[in-house]
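Before I ask anything, let me first share the structure, which is written out below as structure tokens.
Left out: one protein chain. Kept in place: all the others.
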Amino acid sequence: MSEMQDIIIQSAEKIFKRHTTKELVDELEEGKFDEKTWKLLVDNGLTTIGVPESLGGVGGDLQDAFQVIKLSGKYTLPVPLAETILANLMLSRIEVQVDTTLRSIHFNESDGLNLESDKEQFLMNGQLNNVTWGRFLEELIVVTKYNHKDYVVKVSPQQSKIEKRQNLAGEPMDDLEFRNVQINPENITEINRESFIKNLMDLGGVTKVSQMCGASEEILNLCLFLTNERKQFGRPLNRLQIIQQYLATLAGDTVNITTNFDYVVDALEKHQMTYEVANSKIITNTAIRRIAETAHQIHGAVGVTHEHKLHQLTRRLWSWREEFGNEQFWTQLFAEKLMDEPNELSLWKKINNQKEELVNT
Amino acid sequence: MSEMQDIIIQSAEKIFKRHTTKELVDELEEGKFDEKTWKLLVDNGLTTIGVPESLGGVGGDLQDAFQVIKLSGKYTLPVPLAETILANLMLSRIEVQVDTTLRSIHFNESDGLNLESDKEQFLMNGQLNNVTWGRFLEELIVVTKYNHKDYVVKVSPQQSKIEKRQNLAGEPMDDLEFRNVQINPENITEINRESFIKNLMDLGGVTKVSQMCGASEEILNLCLFLTNERKQFGRPLNRLQIIQQYLATLAGDTVNITTNFDYVVDALEKHQMTYEVANSKIITNTAIRRIAETAHQIHGAVGVTHEHKLHQLTRRLWSWREEFGNEQFWTQLFAEKLMDEPNELSLWKKINNQKEELVNT
Amino acid sequence: MLASLKLPKATLSKEHNEFRLEVRSFLEEEIKKGSFHPSVDSWMGGYSIEFSRKLGEKGWIGMTLPKEYGGQERTSIERYVLIEELLAYGAPVAAHWFADRQTGPLLLKYGTESQKNRFLPKISKGECFFSIGLSEPNAGSDLASLKTRATKVEGGWLLNGSKIWSSGAHLSHYMLTLCRTEEQKENNKHAGLSQLIVDLSAEGVSIRPIKYLSGENHFNEVFFEDAFIPEDHLVGEEGNGWVQSMQELAFERSGPERILSTYPLIEEVYQDLLTNNDFEGMKKLVPIISELISLRQMSLSVAQLLEDGEDVNIAAAIVKDMGTRFEKNVAEEIRLIVNQKPSQFSSNQIARLISESILHSPGFTLRGGTTEILRGIIAKGMNK
Partner (left out) sequence: MLASLKLPKATLSKEHNEFRLEVRSFLEEEIKKGSFHPSVDSWMGGYSIEFSRKLGEKGWIGMTLPKEYGGQERTSIERYVLIEELLAYGAPVAAHWFADRQTGPLLLKYGTESQKNRFLPKISKGECFFSIGLSEPNAGSDLASLKTRATKVEGGWLLNGSKIWSSGAHLSHYMLTLCRTEEQKENNKHAGLSQLIVDLSAEGVSIRPIKYLSGENHFNEVFFEDAFIPEDHLVGEEGNGWVQSMQELAFERSGPERILSTYPLIEEVYQDLLTNNDFEGMKKLVPIISELISLRQMSLSVAQLLEDGEDVNIAAAIVKDMGTRFEKNVAEEIRLIVNQKPSQFSSNQIARLISESILHSPGFTLRGGTTEILRGIIAKGMNK
């Protein structure tokens, strides 16, 4: 954890709190991009957090970055701060300079992208589906092949044909079609595909976990507030036994995923990763279903109105759990890891990191 | 439904009620067989119910048989009435005469039985695992091959080497080893294996569903009684909101499986079977987990003592759900059926029996 | 087991099955013609005046009503079959839903001859839509503490107050409104309530739509400011409104709309699994299909109980509790079977149906009696 973390977090929260109103989030759903908030984030260096200054970032470590992303989830920021931070973190991993561009990174195993050369330029063709924030991005980072090698390519979604779709939260999730889009060679970087994708899924998975943890904490706050304020038959709701049972399970799920979040970020930071991200995304995704359901049941009819804040959080939870691998994806990966490792180790030893290198560090 | 059903049910219930005490059930667990009750059941013709008189039974239809079996579950009969009725029903399907023998039928896909001929006799060799009631049976019905043909064989467990095991309810579930056991040719009947096994799994599955429904009804009774009688902080338990929620879900699960039971028996009776048994065993097995858990949670510490009646029911539920196919077995079968049938029919049409023969009957 | 928990096994006759096929071919024809696209929760969100008219022409609205009032005198089991088919195919039935399900039977039972002649034929033709005015702002689940007040004046009442969560009021002609016609009494909160038919286009009546979380518009708040209600718009007995309303609610708890709201998604996924020959996926779909089948059996049994004139209070609450939880589970289980990101306005039908199902889910276990209230009814009912 960087020493600056407390200060960074506090100043980020101050900005988010002051500038993210329910109305601004509503406006996103109506198709407006909140330029003002975005500029503020850029001006405060929040979009390049976690990237070393030598690569154009403001510095800080992964802890800092994910804590800011968690807060962005809590305040349901109507701009793609999490996406841009993630894209910048990934660029910095391959030593590419970052800047203040509004960018995101997109990867889908079934992407049908194609890069061809055309004299000094390259041409990109193909279709990308479900690109979050697509229509508003200045730059999209994609992974593709050229001449049997793997590359990361920066491309502008504005040069594609955009079919506007949206996710469950009303955030843009567009289909982009690229037809002979020219790519400048300087926007192409060769990569080791396997390690890049693994890295991306790990950081992407934890990005989503961060956002979901932030939103879940805020949901718990809303539920505690409501059940304390609102009365039924003359007593505050939280005096009802059944409401208490709901609040307790809601708190349990929330504490579970947020505690786990701290452990997974620590493991990422220390590069001591085996199954941690899989585990984190699985338990967080699984908890989301109960958290959203319980919160709505507690809130009753008021909570399903568009006027209420609750759905801005629950709809995001339902959307975010689908990104960077759902439960099935990570379960598959985790199971493979469990099958792969040497059979002579018991499960207990495996989940207690009984490997020489770990015991000796 | 036979016209005699009401009378049969009433007289059966009278016998069960009078003769099945908690103590007798305890004694079974201590290894004693309740000869007296068994004789009473035989004398009252209950062991051959559902088998036509022409084949040695007392008559009645499948409805009658399964209603009696359901009651035997409710009263946790410490004798294998359900098993003997089922064995007799299966014998009657292949036109074999039944009698008052204490018998059961055992089938397991992995059974390693072997029949050889030895002059006029046959010799049986092999191992059968998890034979319910094994040590107490006069006769066991098994399925085996001889000379590329399939046979049903009557054999006496008393001629096998018996390893005494038990199921979760403390009922016998023994491992039997047969070594050169002589089989009289009149105890061998050729069968069409595929249809016999299908029949056996269907009738066996519904037998278990019947018992589980009976026991679940009794559990609900115990819970209603307890929560009405017992007080906490001066009020009957059933005035507590959380207890009400438990009672309601318990009632829901119980009504669901018992209602479904009536539908599946009707379909069996009318030979209008497609997915009905699979469906019934799946939903009943699934409900059992919740029913047993909720009943114990309602009963608290008192309910986990051996002195209390509750565990005689819940432990049987946990045992019975494993017999004649668990959820995985029937799910596999149901899924196969859903994949097999013609694709042009929608699911909706399939589950509404939109097939010419059914619409026209 | 308690008598109230014993449900009869209902058998659909050959005639019922033939009627089912008749409805089904009509619906398949309509889909082919493009008159609607199957959608989930179509009894809440599927609004089509044209489609309602067509059903009216077929005699499939108010079909249990006497012929003299425009009905078909068919049984409630036949109506049950009809509703199942409409919902399974995701047909747009929201417009006439409440008039068909509640107002028609209510008017038949309590209405005056002139009310029956005036409203029932139009309801049956799909030309007269009703909304229900029960809940009020800030009243929560405590329905008995209603504040909306009808003051007697020459020839009728002046109505003041407001109603909330009225589905479809912005698209309906009338609202069946429960209101206070006498002062509230300390010792009997249920006394002094009456049911009035409010013309939603009348002076003094205004409607404020309440957007649902997905941005759609189903609910409304309806305000009354000295709205004049003519004398002959009183339904049933003055002061008997509470009893009449509660009967209305209990009768409609266990219908197919408490089980099938998300069925169109199941069907689509089933077809998808078949097409892809995905056996592992099919195994995961089996528990859903199993639950669906047994819930429909229970629901049909309750319909039979109703037809037999028995008390269905507990049984209906059980079906609604379990059925609505099932409706909610459907999308949650299916999202782990198919590889489709929920996406609104997607070109992929499954991605769209999952979206609709998840967004509509929170309402399933709230509308028409929350899970917690239903369970209270069940538990208390068993202890009587």
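When the chains are written out, they are named A, B and C in that same order, and each has its own residue count from 1.
Definition applied: a contact is a pair of C-beta atoms (placed from the backbone, for glycine too) under 8 Å apart; a residue touches a chain by one contact, two chains touch by 3 or more.
Nothing here was measured: the structure is a model prediction, and the numbers come from that model.
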item: Missing chain: touched chains present in the view; value: A, B
item: Touching the absent chain when the full complex is considered, from A:Q159, A:N279, A:T305 or A:N326; value: A:N279
item: Residue of A:N108, A:Q232 or A:Q245 in touch with the missing chain, whole complex considered; value: A:Q245
item: From A:D61, A:E171, A:E217 or A:E323, residue that would touch the chain that is not displayed; value: A:E217
item: Touching residues (missing chain, whole complex) on chain A; value: 217, 220-221, 224, 228, 238, 241, 243-245, 247-249, 251-252, 254-260, 262-263, 266, 275, 278-280, 282-283, 286, 327, 331-332, 334-336, 338-339, 343, 346-349, 351-354, 358-361
item: Where the missing chain touches chain B, by residue; value: 29, 130, 163-168, 170, 173, 230, 232-233, 242, 289, 292-293, 296-297, 300-301, 303-308, 310-311, 314-315, 318-319, 322-323, 326-328
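Just so we're on the same page, only the chains that are shown with their structure count from here on.
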item: Chain-chain pair with the highest tally of contacting C-beta pairs; value: B-C
item: Between chain B and chain C, centroid-to-centroid distance (C-alpha), Å; value: 40
item: Distance between chain centroids, defined by C-alpha means - chain A, chain B (Å); value: 51
item: Residues within chain C bordering two or more other chains; value: 372
item: Residues of chain A whose C-beta touches two or more other chains; value: 242
